[in-house]
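As you look at this complex, bear in mind that one protein chain is not there, while each of the others sits in place.
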Amino acid sequence: MPNTEYIITLCDGPSCIHKGSRTVKDALEEAIAKHNMQDKVKIHLSGCLGMCSKGPIVIVNPGYTIYGSVTEADAAEIIEQHLINGKYVTRLVVDEDHLYNRFFRIFGDNDFFGKQMRITLRNCGIIDPENIDDYLSLRGYEALAKVLTELTPKDVIDEVKTSGLRGRGGGGFPTGVKWDFTANAPGDERYVICNADEGDPGAFMDRSAIEGDPHTILEGMAIAGYAIGSTKGIVYIRAEYPLAIKRLEKAIEDASKNNLLGDNILGSEFSFDIEIRLGAGAFVCGEETALIHSIEGSRGMPRPRPPYPSVKGLFGKPTLINNVETWANIPVIILDGGKWFSSIGTETSKGTKVFAVAGMVKNTGLVEVPMGTTLRNIVYDIGGGIEGGGKFKAIQTGGPSGGCLPEEYLDTKVDYESLAAVGSIMGSGGMIVIDEHSCMVDVAKFFLEFTQDESCGKCTPCREGTKRMLEILTRITQGKGKPGDIEKLERLGTMAQRSSLCGLGQSAPNPVLSTIKNFRQEYEDHIFNKKCVAGVCGALLTYTIIEKCVGCGACKRVCPTNAISGTRKQLHTIDQDACIKCGQCYDTCKFEAITKA
Amino acid sequence: MIEMKDQKIDELKEYIAATQSNDNPESYLIAVLHKVQGLFGYLPREVMDVVAKAMNIPTAHIWGVATFYHYFNLKPVGKHIVSVCMGTACYVRGAGKVLEALKKNIGVEIGETSEDKLFTLQEARCLGACGIAPVIMIDDKIYGELTGKTATELIKKYRKAAKG
Partner (left out) sequence: MSELITIHINETEYKVEPDQTIMQAADKLGFHIPRLCYHPKLSIEGACRVCIVEVEGMKNYVASCAFPITDGMKLHTNTKGLRRARRDIIELLLDNHPMDCHTCERDGNCELQRLAASVGIRARHFEGEKKHYEKDISFSSIIRDPDKCILCGRCVRMCSEVQKVHNLTQAHRGFKTVVMPAYNMPMSESVCTACGQCINVCPTAAFLEKNYTQELFEKLNDDSIVKVVQFAPSVRAAIGEAFGLEPGVNMEGKLVAAFRKLGFDYVFDTQFSADLTIMEEASEFLERLQGKAAMPMITSCSSAWMKCLEQFYPDLIDNVSTCKSPMSMLGALIKTYFANKIKTDPKKILSVATMCCTAKKYEAARPELDVDGMPGVDIVVTTREIAWMIKSAGIDILNIEEETPDSPLGISSGAGAIFGTTGGVMEAAIRTAYELFTGQTLVDIEIEDLRGLEGIKEGKVLMDGNEIRVAVAHGLGNACDLLDIVRQEPDRYHFIEIMGCPGGCIGGGGQPYAAANSIPLDEDCLKKRAEALYDIDRKKTIRRSLDNPDIQQLYKKFLHSPLSKVSHKLLHTHYQAKTPVGIIPKK
């Protein structure tokens, strides 16, 4: 059936037959014939689909649109509206068909997917992201059509407020309130910006969301444009994401061709264009005022707020900035309702959150879970536990701005407040699982190296403070830590948290302060006992050759300082004074005869 | 050679001219610098002068922007750009060792170009391929699950291919 475009599945269970499904079938066939679509449409009869109360059930694929209580008279409308015009027959769509979790039908109910709930990523992996028809077939742009035809701008903002959605970029500011502020700020021109400058090391949910479902973002932005009275949208995206950029470009082009963007969208009074602007490798541009400066063609340096961008943003005009994940929730909220959305999650954090789970966990990748899921659920039930049989040591959430939580906090629920209460943050959703082979001082140093390198250099606490903190951490890992160093880190850290100009500097000390709080013993071991229990900090290690040595001489040959001696087939020894702790012998030995401690 | 350069400059000027009819034309500076890098591989000083004139933006401003963003190269780069991902996942899985091995094999530090102009070594922030960490990207191609050894072998392969 090379030409088949649609498969209509008709429930042929007794209940539906009783309610008239057979006549519906005849009517469908008649309508198909009328439009000469016999080659394109095939009708399947299925066994009972279990939705007997809503029969007769008609399912249109691709798209898995479920129509219920279909009558003979409705059949022609389904063919004409859905198949020919590409529009849903909304009044027949079965309510339970939420937009989320469509992937179950494709990926089934395994552990990894089964415990997730996919709203943001609902279409990722389901649709062809370069084909607008695929998106349309899954009720794509229906939310936009709905707001243009049925809702006032205020209704839209109210719906978003009702949903309880909060900014997914890290700040957690109530999205509806932000829209309201921007809508009410004085000015005749406004901008809508999608912040796709995802730069957290180890986080890639925005990239996946755009690459997998670019139209959702565009639709969300257009809805906001209508709600706040803006005609101009901008996606600010990292230049490092060429595929995402390409897909966005294609999506914008296709949407414009279909009158879903551009002038008088869908015949309405509303016009909205979206332009792509590229970043150029500066993490700080995720901060909204820095992002604005970058779009304006300047150095991406933050400025003090207020004024907030919602009042004075891009080119001095009121500007609404949300991140990718936030935008992806909007069409769902419009179609399934803010009230429904707010039923998911916890008291203060609604909906779902996408996390990029990485590090020493069996299943790495993106997971989307309802707010309130525990860290333990994510690490063990979805992530499959620790890889390599090691022992769990910490989980780092929130990227370089977040904190490291030890095992005792594993039952913490992921929501904005709970994570903050235990000294970490939700951030944009990075989640790194750390096992016993990682040194927490070294981990803190790693994150600080990142923020230090990404500091824009504008404010003193971040520019100079993170540098000094990094120096102290470095000397601790090199065995040169001094009494008082922990206190200095705490002092600089709290100062930078409270005094820095922007979120980057304010949160840069988090990995350090949280590891001091939760793993202070490791810091003290490094400083006072000159020991790194994880065996990571080279300068603090002692390499020893043990009985297992067969005297093969491999270690002796690789040692760059000739610190290893021993005759062939005899136990070798390491001269500790000459050893520079490069670890090459350890890596080379095939007999596990060298230990480091 | 010079003709080719003139051609590129013409192309650049056309690109700039197209942006200048938009609102807030100066805001296209970063896009224009991306174009310059696309054409020349880096941001040559004399080309930044051309941009300054065509966009009516002071050179100091352009220089401030060019040096702020790490994506822009201020010096000519090698034939292949080797980016070692230093994202968290890669770091946890041994990106440091891969980087050390590459530095040694190519004979340069981060940000430098090898003497034979074949490779420029760079550090990258998360390339989004955490599932196959540690990864490096050579030009547009991603290689994953690397060790110091396999990474050097990759470089050798590129070197061999370049020699034909």
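Per-chain numbering from 1; labels A and B assigned in written order.
In this text, contacts are C-beta pairs under 8 Å (C-beta built on N, C-alpha and C of every residue); 3 or more make two chains touch, one makes a residue touch a chain.
Computed from a predicted structure; not experimentally measured.
Participant: Which is it among A:Asp158, A:Glu189, A:Asp453 or A:Glu524 that touches the chain not included here?
Facilitator: A:Asp453
Participant: Who touches the missing chain here, A:Val94, A:Met495, A:Val536 or A:Cys582?
Facilitator: Result: among the candidates, A:Met495 touches the missing chain.
Participant: Specify the residue from the set A:Ala282, A:Ile425 or A:Ile574 that touches the hidden chain.
Facilitator: From the options A:Ala282, A:Ile425 or A:Ile574, the contact with the absent chain belongs to A:Ala282.
Participant: Determine which one of A:Pro306, A:Pro483 or A:Pro560 touches the chain that has been left out.
Facilitator: A:Pro306
Participant: Which residue, A:Gly465, A:Gly481 or A:Pro509, contacts the hidden chain when the whole complex is considered?
Facilitator: Spelled out, the listed residue whose C-beta touches the missing chain is A:Gly465.
Participant: Using the document's contact rule, name the residues of chain A that touch the chain not shown here.
Facilitator: Within chain A, the residues touching the omitted chain are 282, 299, 303-304, 306, 452-461, 463-465, 467-468, 471, 488, 491-492, 495, 497-501, 506.
Participant: Footprint of the hidden chain on chain B, which residues?
Facilitator: 26, 45, 48-49, 52-53, 56-64, 67-68
The working rule: only the chains that are shown with their structure count from here on.
Participant: Could you state the distance in Å from the CA-based centre of chain A to that of chain B?
Facilitator: So the centroids are 26 Å from each other.
Participant: For a test of understanding, state which residues of chain B touch chain A in their complex under the given definition.
Facilitator: By the definition above, chain B touches chain A via 23-24, 26-31, 33-34, 57, 61, 64-65, 68-72, 86-89, 91-92, 124-128, 130-131, 133, 140.
Participant: Hey, which residues of chain A end up touching chain B in the complex?
Facilitator: 199-204, 207-208, 239-242, 277-283, 294-301, 315, 356, 358-360, 364-365, 396, 399, 430, 432, 434, 438, 446-447, 450, 456
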